[in-house]
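Of the protein chains in this complex, one is absent; all others appear in place.
Right after this comes chain A.
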Amino acid sequence: MTISDQELLKLQMECTVFFENNPYAYETAKGLSKKLGRGVEPLQIVLNRLAAISILEKRGEGNMAIYSYKTPYTQSEVEIH
């Protein structure tokens, strides 16, 4: 089964929102598939893509690879001299 880029992009958004809302979720592709109600295979593609662009952190390889959110650096206050 081939998955279109459009579908992968939608899934990518879904995963990003999930990790953003649950910043301390440590999920495998299988675990996340249960929580999002999506197939494991496309999730694996998307999770690896998100890890490659540093949105997620990946620990381990294969089925037991764990993905977690890399909290972006934000600065809320700036002191101006």
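The criterion applied here is as follows: a residue touches a chain if its C-beta (ideal position, glycine included) is under 8 Å from a C-beta of that chain, and two chains touch if they have at least 3 such contacts; residues count from 1.
Please note the rule applied: contacts and distances are computed from a predicted model.
Colleague: Among "RagB/SusD family nutrient uptake outer membrane protein", "ATPase domain-containing protein", "Serine/threonine-protein kinase RsbW" or "TonB-dependent receptor", go ahead and choose the protein name stored in UniProt for the chain not displayed.
Modeller: Choosing among "RagB/SusD family nutrient uptake outer membrane protein", "ATPase domain-containing protein", "Serine/threonine-protein kinase RsbW" or "TonB-dependent receptor", the correct UniProt name is "ATPase domain-containing protein".
Colleague: Among A:L8, A:I45 or A:I66, exactly one should touch the missing chain; which is it?
Modeller: The missing chain is touched by A:I66.
Colleague: Touching the missing chain, which residues of chain A?
Modeller: 21-28, 30-31, 35, 59, 64, 66
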